[in-house]
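The structure appears below as structure tokens.
Note that this complex is displayed minus one protein chain, with the remaining chains in position.
Chain IDs A, B and C follow the sequence of writing; residue 1 opens each chain.
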Amino acid sequence: MDQKQFEDIVDKQNPKTPMFTNMLKAFLVGGIICTIGQLLVFFYIRFFSFTERTAANPTAATLVFIAMLLTGFGYYKKISQFAGAGSAVPITGFGNSVVSAAIEHKTEGYVLGVGGNMFKLAGSVIVFGVLSAFFVALIKTILVKIGVVSW
Amino acid sequence: MKNKWIVILLFLTLGACSDASERSVYPSQDVELEKVLDEQDSIIGYKSLMDDNTLLVSIEIPTMKRFSKVKIEENIKKELENQYPNKEVIVIDDLKVRWEIEKIIEKEQESKELTKSIEKILALSKEET
Amino acid sequence: MISSLIVAFVVGGLICVVGQILMDGLKLTPAHTMSTLVVSGSILDGFGLYEPLIAFAGAGATVPITSFGNSLTHGALAEAEKHGLIGVLTGMFEVTSSGISAAILFGIIAAFIFQKRNTTY
Partner (left out) sequence: MVKANGTIQFTEKPSIASTGVTVGPMEKDSPFASAFDEILLLEKEKNESYEEANTRFIEKACAITVKKGHEKMENIDVFIGGDLINQLSPTNFAARKLKIPYLGVFSACASSVESLIIGSLLLESGKASSILAGASSHHPAVERQFRYPLEYGAQKPKTAQWTVTAAGFALLQKQVKNAPIITHGTIGRVVDGKQANPLHMGAAMAPAARDTIERHLTNTNSKVSDFDVIMTGDLGKIGLNILKDMFTDEDCHVILQDAGAQFYGEDTFFNAGASGAGCSAAVFLSHIYNQLQNGTFKRVLLVATGALLSPLTFQQGETIPCIAHAIECRMEKRN
């Protein structure tokens, strides 16, 4: 029983992940969350002084609030077991990762536990967002200075 | 429990706005402006306000053409600037601006009040965050 | 009005499908998938492709995490236009702050409010 034989057995026994149904579910749930986001955009435009461009900010905050409620009452992990990326990609997924880490480390105290671990999952999103934004903006600014590209 | 709240919200927002592709110019004696705006094939509706030194036009771009929203706004702005050289022309495709202009048209505001509300809308549209 | 909802549904769904492909196809962990999407959001903004997508899809493009990368880059570029290279640093969080501050605020509030739960089905 060498390594090659063992790996063939493992591949044979591995259940194939249902790619298509997962993608369909992710599409549905992701679509629904974005539609709710669009409704919130209309809501903020209608009742508050936000334009289409700036309405995205309060919408993001509201969706994170909804994610907090769903996470706190334990529904979010059920949704994401069904939806997968559909519930992780929208901003609610980001909110869920922060809220779940915060609730999780409550027993270790608020400063060390919650404070220290809150961005355990979401931190990489912010770090790589800033890093990529910096390089993209840097490269584009230099290109514009050389005159290759326009703003 | 949760989706009841969403359904209410859905009706709320849909009911609030009036028919989408309306065309209106205020104060309405400027036929020329209407002619220019009707020629534009890339928009399906417009609402505009004009006072002595600014011309504010809110346009409505059909969904499929919204990718080139910025280009369409610039073309119409250029065209209107030739038409009204002494006026500051602003062309925006924004739901909020359109609804605000609708309100102003309904209230038939006159000169001084009209200018103040136009300033308010312009300040609103400049906001970034 | 209705068309914006449909477009938001479709575009939002498609971005989530991309996320699902990254997770299932390339066997990436959720954290890797999210970071990849944020980086691709900011690269798209570098090419000026993301803003038209937001104009077209509305919340369909601003709700997914790719819009976080986009708004970071957008803020940096806007500031860089005014102040040159330094603007890249100063403008970074100019446009986007509500997502993160909301997450932090609601995270700590949740830690106060919610009790850790017993697992259920």
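We adopt the following convention: a residue touches a chain if its C-beta (ideal position, glycine included) is under 8 Å from a C-beta of that chain, and two chains touch if they have at least 3 such contacts.
In this text the structure is predicted, and so the values were computed from the model without any measurement.
*Asks:* So which shown chains sit in contact with the chain we cannot see?
*Replies:* Checking the complete complex, the chain left out touches A, C.
*Asks:* Which one touches the absent chain: A:Ile32, A:Ala56 or A:Ala88?
*Replies:* Touching the chain that is not displayed is residue A:Ala88.
*Asks:* Using the definition of touch stated at the top, determine which of C:Leu5, C:Met23, C:Ile54 or C:Val88 touches the missing chain.
*Replies:* Answering carefully, the residue with contact to the hidden chain is C:Met23.
*Asks:* For the chain left off this view, which of A:Leu40, A:Leu121 or A:Val136 is in contact with it?
*Replies:* A:Leu121
*Asks:* Applying the definition given at the start, please give the residues of subunit A touching the unseen chain.
*Replies:* Here the touching residues of subunit A are 1, 3, 6-7, 9-10, 12-15, 17, 22, 71-72, 74, 76-77, 79-81, 83-85, 87-88, 93, 96-97, 99-101, 103-105, 107, 120-121.
*Asks:* Could you list which residues of subunit C touch the chain missing from the display?
*Replies:* Touching the missing chain: residues 23, 27, 30, 116-121.
Heads up, the rule we're going with is that only the chains that are shown with their structure count from here on.
*Asks:* Taking each chain's centre as the mean position of its Cα atoms, how many Å separate subunit A from subunit B?
*Replies:* Centre-to-centre distance between subunit A and subunit B: 34 Å.
*Asks:* Rounded to a whole Å, what is the gap between the Cα centroids of subunit A and subunit C?
*Replies:* The answer is 7 Å.
*Asks:* Between subunit B and subunit C, what's the gap in Å when you average each chain's C-alpha atoms?
*Replies:* Those two chain centres are 29 Å apart.
*Asks:* Residue numbers in subunit B touching 2 or more other chains?
*Replies:* 13, 17, 128-129, in rising order.
*Asks:* On subunit C, where are the residues touching two or more other chains?
*Replies:* 1, 4, 97
*Asks:* For a test of understanding, state which residues of subunit A touch subunit C in their complex under the given definition.
*Replies:* Going through subunit A, the ones touching subunit C are 17, 19, 22-23, 26-35, 37-42, 52, 56-61, 63-65, 67-68, 71-74, 83-86, 88-91, 93-95, 97-99, 101-107, 110, 114, 118, 121-122, 124-126, 128-134, 136-142, 145, 151.
*Asks:* In their shared complex, at which residues does subunit C touch subunit A?
*Replies:* Against subunit A, the touching part of subunit C is residues 1, 4-5, 8-25, 30-31, 33-35, 37-39, 41-43, 45-46, 54, 58-60, 62-65, 67-69, 72-73, 75-77, 80-81, 84-85, 87-89, 91-92, 96-104, 106-111, 113-114, 116-117, 120.
*Asks:* Using the touch definition up top, name the residues of subunit A that touch subunit B in the complex.
*Replies:* The contact residues of subunit A facing subunit B are 36, 39-40, 42-43, 45-46, 49-55, 57.
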